[in-house]
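With one protein chain withheld, the remaining protein chains of the complex are depicted in position.
Each chain gets a letter, A and B, in the order it is written, and its residues are counted from 1.
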Amino acid sequence: MPLLEVDSLTVEYKTNRGRIRAVEDVSFSLEKRETLGLAGESGSGKSTLCLSIIKLVPPPGVITKGNMKIDGIDIMKLPEEKMRSIRGRKVAYVFQDPMTSLNPVKRIGDHFIELIQTHEPTIEKKVAIERIKKILENLGILPERINDYPHQFSGGMRQRIMIGLGIALNPSLVIADEPTTALDVIVQAKILDLLESLRDVYEMALILISHDLSIILERCDKIIVMYAGHMVEYASNIELHKNPKHPYTQGLLRSIPNIELADQKLSAIPGSPPNMLNPPQGCRFWPRCSSAKKKCSVKEPPLVDVGNNHFVRCFYGEEGVVGE
Amino acid sequence: MSQAGIKRSFLARMIPRLTSLARQGPSGWMVIVGIVIVAAIVIMTAISSWIAPYNPIETNVGPLAAPPSSQYPMGTTDLGQDMLSRVLMGGSIMLQVSALSVAICFLIGVPIGLFSSYVGGNFDKAVSLVVDAVYAFPGLVLAIAIASVLGPGVINMALSIAVVYIPSYFRIVRSQVLSIKELTYVEAARSVGAKWHTVLSRYIFPNVFPSIVSVATINFADAILTAAGLTFIGLGVSVDIADWGYDLTNGRKLVPSGIWWVITFPAIMVILLALGFTLVGEGLSEMLNPKLER
Partner (left out) sequence: MGLRTYVITRIILTIPTLLLLLTAVFLVMRVLPGDPVALHFEKKATPEQIEQLRRLLGMDKPLWAQYIDYLLGIFDVRYFLQHGYPNLGKSMYQTSEEVGGQIFSAFPATLELAIYSSILASVMGILLGVVSSKKYNSLSDYSIRSFGIVTYAIPVFFLGIVFQLIFGVYLGWLPTGSRITGIDRPAPITGLYTVDSILEGNIIKFVASVRSLILPSMTLGIVLSGVFLRLTRTNMLETLRLEFVTAAKARGLSDSTVTYGYALRNAFLPVLTMMGLQFAMLLSGAVLTETTFSWPGLGRYIYERISYRDYTAIQGAVVMFGLFVTLVSLVVDLLYAYLDPRIRL
């Protein structure tokens, strides 16, 4: 049984100016010890999608359609009480910006103690503190700093604390939202290595969100490419490397600079993401697509299975005609 | 505004502005309701001498201390004065005092704030220290101290109140200027040799202005309440004009005898007027700094 199953998930924001379909018709599944990468531009819906998994979409966002199951449990109908016991314990979310994700007036030790005591109320404080010190050690933070405040740590260390808070209760799934964006390249690699080793040790599943496709391609088993709320391509890492079918994916891959090619002209995808209040009719990508035909601006392409557990939302693939 | 061209009537110009205000959501509504209330009271006071049924200070126009009736809809005072006329005309002093004090605050507080924060350095620090000390001081007490030595009168009252609120203008102007001062386009203007008064008036002031308006309206409400307070303490203006503040004070003494109408109707007017200004001020400040992006 897969650890996480998401089926036709749709999330909308009901604002004063209109309805925004931040996530539309997204389906995927995830097994233990698998890493799923979510790639896409800012605003493509990646964070909203993952916040929906723990049902913490900020208002005025609402999950309007779809089903989600964690370990076979249908969480759509789950009452808030039970959902809260899943958060932090079974599914952990590591937020994007370590500078603003920690409570500035609480010591980091208290962050951990609160977390542990919420989910394991019977545990003794002394025992909890010992556990916390061990976790800090594993993260590469001096255990004596348990009484320090967040602003006394550097960005990289704060990110590690956030990750520590995520894995403290041995969750089955960790969602890491842009875990490296706020950090420099060297620290980035360390953090990603840390996540991977934790995944192996604790047998977790990992969802990695990033707008940096090169990181996703390096570290993930399965990849979802998001554009304007739609899942435009969903395939295994190898498949995506060998056989990218969606023009957007192809564009993203082409735009990754290759260190071995001298004098390479950087290619970019022309245009900019659509206004989500008024997305283009038909395929949302068609205004920027070099392969777009008349059909693309009229009808929305459905998600099509092209074999090898590879799904594309496009009428035309790289070679030949795909789908309807 | 254009000199040539068709001159449209005041209302014709206001209506598109009002509708765009209304579209801003609940904060826009607050502003509109506030403006309506204030406008209504101001108009009422302005035309009061024509619509008041009796001379408000004339005594014995009716029975002494009579409760509201069809002939005297708001009752009469202990001296037989008609309350309705007093209420209609009584806003004049309060409006004058508040308007004057807001004007003084604006004319003194804003330039000092602009200048001090623009100049910066130790001068700014020194001025801020003094202003902050005044700001931290209990307003009414300060106004009482000044009014008690200045004596009665509209101008004196306005001055006492103005001193209390000048710091608010100074502070808001200063905080805005400090954040704008370092912005690139101001630097750009300075680098091409714009003189300091040009920079201040053309670049900085227009950006500071909206916040000032918001402070000014709330200031108006505070001025009204402080004026009422000063009168209550006994530092008001003379008796030969109808004044809500005076009726509040006098009316209070009558309450233990069961005469509730002398204090109540002027109090309602004061509340409405203060409320009107507060609504405008709150609505404006919320429009300027929306709490959430929606």
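We adopt the following convention: a residue touches a chain if its C-beta (ideal position, glycine included) is under 8 Å from a C-beta of that chain, and two chains touch if they have at least 3 such contacts.
Values in this document were obtained by computation on a predicted structure and should not be read as measured data.
In the complete complex, the residue from A:39, A:68 or A:86 that touches the missing chain is A:86.
The missing chain, though absent from the display, is touched by one residue of B:21, B:74 or B:144; that residue is B:144. Counting over the whole complex, chain B has residues 26, 129-130, 133-142, 144-146, 148-150, 221, 225, 228-229, 232-235, 248, 252, 255, 260, 263, 267, 270-271, 274-275, 278-279, 282, 291-292 touching the chain that is not drawn. The missing chain lies against chain A, touching residues 54, 56, 58-59, 84-89, 92-93, 95-97, 100-106, 114-115, 118-119, 149, 151-152, 162, 165.
Note that only the chains that are shown with their structure count from here on.
Each chain gets a centre from the mean of its Cα atoms; for chain A and chain B, those two points are 53 Å apart.
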